[in-house]
Each structure stands twice: as C-alpha cells, then as structure tokens.
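Our next item is chain A:
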Amino acid sequence: MSHGFYIALSYAISALIVAVMLGRIWLDGRARQRELAELEASGIRRRSSAAGKGELA
Partner candidate 1 sequence: MTQSLAITKFSDLANPTYFLNLSGRILPWLGCLTAVLFAAGLYLSFTTEGDYQQGETVRIMYVHVPAAWLSMMCYSVMALSAIGTLVWRHPLADVSHKAAAPLGAAFTLIALATGSLWGKPMWGTWWVWDARLTSVFVLFLMYLGLIALNRAMDDPSKAARVSAVLILVGFVNIPIIKFSVEWWNTLHQPASVVRLDGPTIDPEFLIPLLVMAFAFTFLFFTLHLMAMRNEIWRRRVTAQRRMAARMASREN
Partner candidate 2 sequence: MMSLLLRDLKLSVRAGGGALIGVLFFMTVVAVIPFGVGPDLNLLSRIGPAIVWIGALLAALLGLDRLFQTERDDGSLDLILMQEHPLVLTVLVKCVAHWVANSLPLVVASPLLGLFMNMSEVAIGAVAVTLLVGTPALTFIGAVGAAVAVSLPRGGLLVSILVLPLAIPVLIFGVSASYAAVEDPAPFMPPFLILLAITMFFAVLGPLGAALALRNASD
C-alpha cells in the first residue's frame, strides 16, 4: 500500500478522535446548561450569587 494511504488514515483517525472529544464535551456542556435552566425554571436558585465556594466542596 502507498504511503499516502497511511498518511490519510493517520490524519483521519486523529481528526476523528479530536472530533469525538470535542463533540462529547460540547454536548455534555449543552446538557448541563439545559439542566441548570430547567432547575432555574422550576424555581430552584443558587443560595446566593456570591456563594460559589460552598457548592463545589
């Protein structure tokens, strides 16, 4: 097989992996934001806008 095949394949695999990674993170972010918006809509708010620290711990 020609070298071109291997080059194309390696670029394609790298692009695929990067695309999967990007897509997964992107979709995950969309889903989380939607969940937050739903919670917001149902009237559950964060305790205060300044209280960021406690939520993470």
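The set was built so that all candidates are chains of the complex that A comes from, given by their letters.
Throughout what follows, contacts are C-beta pairs under 8 Å (C-beta built on N, C-alpha and C of every residue); 3 or more make two chains touch, one makes a residue touch a chain; residues count from 1.
Model, not experiment: these values are computed from the prediction.
This complex places one of the candidates 1 or 2 in contact with chain A: number 1. Listing the residues of chain A that touch candidate 1 in their complex gives 1, 3-4, 6-7, 9-11, 13-14, 17-18, 20-22, 25-26, 28-29, 32-33, 35-36, 39, 42, 44, 46-47, 49-50, 52-53, 55-57.
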